[in-house]
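With one protein chain removed, the remaining protein chains of the complex are shown where they sit.
Chain lettering (A, B, C and D) follows the sequence in which the chains are written, and residue indices restart at 1 in each chain.
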Amino acid sequence: MRHLKILEYALSSLWRRKYKNMAIILVYAFTIAVLASILFLTHALKTEASFLLAEAPELVVQRVSAGRHELIPLEYGDRIRKIPGVAEVHPRFWGYYYDALVEANYTLLEANADHTPLEMLDGHLPAAPGECAIGSGVAAVRKIGPGDDLILVDSTNMGIVFEVTGVFRSPSDLLTNDLVILDRADLIEFFGTPPDLATDISVRVNNPKEINTIAEKIKRQMPDSRPISRSEILRTYAAVFNWRSGMMLSVFAAALVAFCILAWDKATGISAEEKREIGILKAVGWETSDILELKFWEGMAVSLTSLLLGLLAAYVHVFFLGATVLTPVIKGWSVLFPTFRLIPFIDPYQILVIGFLTVPPYVASTVIPSWKAAITDPETAMRG
Amino acid sequence: MECLIQTENVSKTYNARRPDEFRALEDISLRIGQGEVVVLKGPSGSGKTTLLSLIGCMSRPTAGSILVAGKNVAKLPERFLTRTRQRTFGFIFQQFNLLRDITVMENVLLPLYPRETRIGEMQERGRTLLVQLGIESKQHSKVYQLSGGEQQRVAIARALINDPEIVIADEPTAHLDSKLSVDLLGILDNINRMGKTILIATHDPLVYEHPLITRTISMRDGRIEGVSTP
Amino acid sequence: MTKHRIFIGLILLLASALGLLLLFGRSSVSARTETELRPMKTLVGALQLTDLSIWTEARYTRHPSQADRFTPFQDFPSALEHFPAGSIMAPPRKDNQRP
Amino acid sequence: MPLRILLSAMLALIFCATPALAETPPGPGPKDRCAVCGMFVAPYPNWVAVIQFEDGTNAYFDGPKDMFIYYFDFEKFRPASKIADISNIYVTEYYTTRLMKAEEVFFVTGSDILGPMGNELVPVQGLEQAKTFLRDHDGKKIMQFDGKNLTERPADR
Partner (left out) sequence: MILHPGILALTCGTALVLLMMIYASALAVKIVLRWDFSSSSEEQLVLERKSYLVSTIVNYALGFEVLSLFLFIFTLDEIHSLFVGAMCATGSLNANPIGWYALYAKIVAFFAAALWIALNYLDGKAEDFPLVKTKFRWLLLLTPLIGLELYLQVAYFLGLHPEIITSCCGSLFSSAGNGIAAELAGLPAKSMMVAFYAAGVLFLLGALPCLRRPSASFRYLFTLLAALFFTLAIAAIVSFISLYIYELPTHHCPFDIFQKNYHFIGYPLYLCLFGGTLFGLMPGLFQGIKRIPSLKQEMERMEKKWVLLAVLLISSFILIVSWPILFGHFKLADYPSFIF
């Protein structure tokens, strides 16, 4: 009962200075929205990555020569196939292509022979030499669609014409935006890859418990190889996105600090009017702890409202507006940058973290000022 | 007559042991019985307000003891001082000390916020008081919309809301013209009839010459100069 | 005497708006897992993809999980940090390096 | 020697291929619990063991270990049936993660590969692979099930 009434008074006292308090709530909510957007964005990307890449090959075996990724002999694949527990071994062919015309980088990839029709592809994967399937980003910068020609310059500086037989649908941009899928023979010829060499080798393993043992055996048998397991891929992405959000949070924490200084300033710069008010309250029978509770409720009201508003704004910004404000920051120099159609993976943990990042600084910066206000001498009311 | 307030050699020194040391009260001993209407009179700076705030449990004396309803409050921690003040005293301040931006009703109910009274009961009590004081129609107005006399009545209602035994009024007529002052004295008379003890600090002759007063204490420079009973 | 009710109402309103958004999010997660993620997952399986196509400017940003430890250095011969993305993206982690 | 290994491997291949196609019992449903310890079986598909009865019912286990506990203490767990009512016993082979008949695999004990119930008898098909597994995973013994008893192959230490 008592607490409710003090809350009531706190609200009425906030309302009396509504413009000032609304300004504070707005700034606070904005700061929270920025931090929450970063967290939501990276967490959604991280979760999506971990979900998608769960289908990645259990092991990718590269050859490393002089510290650099080199082409791997196909014969390695045969040796890997003999290790118990290995289900399938596929050499992979892929590489990068710089398109001077639009100054973008593409990733060129071979089409594996056996596959069912893909839902995410309009048209079909290249089935014959001279065909290609492209990501929607490539289609957009080159302004081409199914049936058009894609001309790329090969390793002998010859322009090669590929007919576009498929374009990936844009929901799959996160994976396919910069892809150009070619027939294997085309790709080998295009890059001039020597025979019996592949870019790397993917290995399928039946029992996940055995992956590390197989990786160790590969490393032992072929010391210049570098097996990358799926869990390592997943961990890389988890680490990348944690790093990214941590980094951006640290940068934007400056905004939070600025806000806390504002809050501190507002709370310490207690006006004569407020001082008189608290003096009256104490004179008519409010205890110091009641005033402290009053200040606690004021802080709660401000921070709770701002937190919720900030979270709502961040949610709308990230998941309905595609994080438009943040994308320029994370885009970097990429010419082909997917528009985010993020899937709202959020759990209470994210909200807890945002609360933890934003509320304690505010509370800490107002506790001493509100105590200062609370110890106002009741006698001041007598003296005027 | 039962003794309600008893002070024994009370002194109050501000800024002790500093160059700006100031002795506001020295060696005050007095007794006030239940149902009395006592006036403290004296020029400004004579220590009236300080004595009122000591008796009203707003601050602690530097020396001496103060018994309020048999309890020594001179050495109580602030928390218990406040509790005693909450239950025993109602204050009418010189400048009314109302909060300008909230309604009359909210102002009247201020002392009850930190107590365990239900909201309905609070409002009931507030309304009764406002009816008694004849400003019921203004209960939803903001304080700054009221005249001086109405503000004074709001302040009185606030002082009475916790049903105190003792009402303390500091220069209650300072901002009122003589007609309103007479009205106020009428109200105080009513309060006294309800059995409440009243303690008034004033230098307004209209007040200390009123028949209501049972005792007048004159003060000067922090000491009691004389006591007179009409 | 109703401000606390309004406030509690407002907070509940905001919280339930957020809750609804989260619920909506959860349902759209399950819907889009079926309509988008599942086909994308088959895509990953069919094309044996290992990385997301977000930053295409350099090898180590396009294929963070496949890049060797020297790629970042290779990709910026003179500048310490060549690509803006590099400032928010750590070079390939050591856990990608099997000893 | 290599010929014999090849032969046995081929033999094992044939053995595993035919029943796998013909009569492999259905995998455990989400509600199936281990008949010995009571935990759900479906979350651990790589360890499932099944005892198939003549009347078409199946008993599921979360690992070969629990399956053997059940089998060797059959009367306690299923007093209504007799050992003879069992038509087939399947375990999930380690390297292929497919169900195979318990008589056709070797069981390696004491390895560092832990099942949901901790230390397990890991079913591995083919003696050569079983020895590889023993070496790779610090196993202690290779055992064999002949339809009645679980015995150690002493020569393989």
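Assume a contact is a pair of C-beta atoms (placed from the backbone, for glycine too) under 8 Å apart; a residue touches a chain by one contact, two chains touch by 3 or more.
Remember, predicted model here, so these are calculated numbers, not experimental data.
K.L.:
Looking at the full complex, which residue from A:4, A:188 or A:247 touches the chain that isn't shown here?
P.N.:
If we include the chain that is not displayed, A:247 is the one touching it.
K.L.:
Of A:7, A:39 or A:120, which residue touches the hidden chain?
P.N.:
A:39
K.L.:
Determine which one of D:50, D:69, D:91 or D:134 touches the chain that has been left out.
P.N.:
D:69
K.L.:
What residue numbers in chain A mark contact with the hidden partner chain?
P.N.:
39, 50, 212, 231, 234-235, 238-239, 242-243, 245-247, 249-250, 253, 288-289, 292, 349, 352-353, 356-357, 360-361, 363-364, 367-368, 371, 374-375
K.L.:
Which residue numbers on chain B touch the omitted chain?
P.N.:
Against the left-out chain, chain B lists 14-16, 60-63, 74-80.
K.L.:
For chain D, which residues touch the unseen chain?
P.N.:
With respect to the unshown chain, the touching residues of chain D are 33, 36-40, 65-66, 68-69, 72, 109-110, 112, 114-119, 121, 140, 150.
Quick note on the criterion: only the chains that are shown with their structure count from here on.
K.L.:
Using mean CA coordinates as chain centres, what's the gap between chain A and chain B in Å?
P.N.:
Here chain A and chain B have centroids separated by 65 Å.
K.L.:
Any idea how many Å lie between the Cα centroids of chain C and chain D?
P.N.:
Chain C and chain D have C-alpha centres separated by 42 Å.
K.L.:
Give the residues of chain A touching no fewer than two other chains, as numbers and ranges.
P.N.:
In chain A, 5, 8, 12 touch at least two other chains.
K.L.:
Provide the list of chain D residues touching at least two other chains, using ranges where the numbers run on.
P.N.:
Not one residue of chain D touches more than one other chain, so the list is empty.
K.L.:
For chain A, which residues count as touching chain B in their complex?
P.N.:
1-2, 5-6, 8-9, 12, 16, 276-277, 280-290, 377-379, 381-384
K.L.:
In their complex, what parts of chain A are in touch with chain C?
P.N.:
Answer in residue numbers: 4-5, 7-8, 11-12, 15, 45, 48-49, 51-57, 60, 62, 64, 67-69, 90, 92, 96, 104-107, 109, 111-112, 115-116, 118-121, 135, 137, 168, 171-179, 181, 200, 202, 215, 219, 226-228, 232-233, 235-237, 239-240, 243-244, 247-248, 301, 304-305, 308-309, 311-312, 315-316, 319, 329-338, 343-346.
K.L.:
Contact residues on chain D for chain A in the complex?
P.N.:
Checking each residue of chain D against chain A gives 46, 94-97, 113, 129, 132-133, 136-137.
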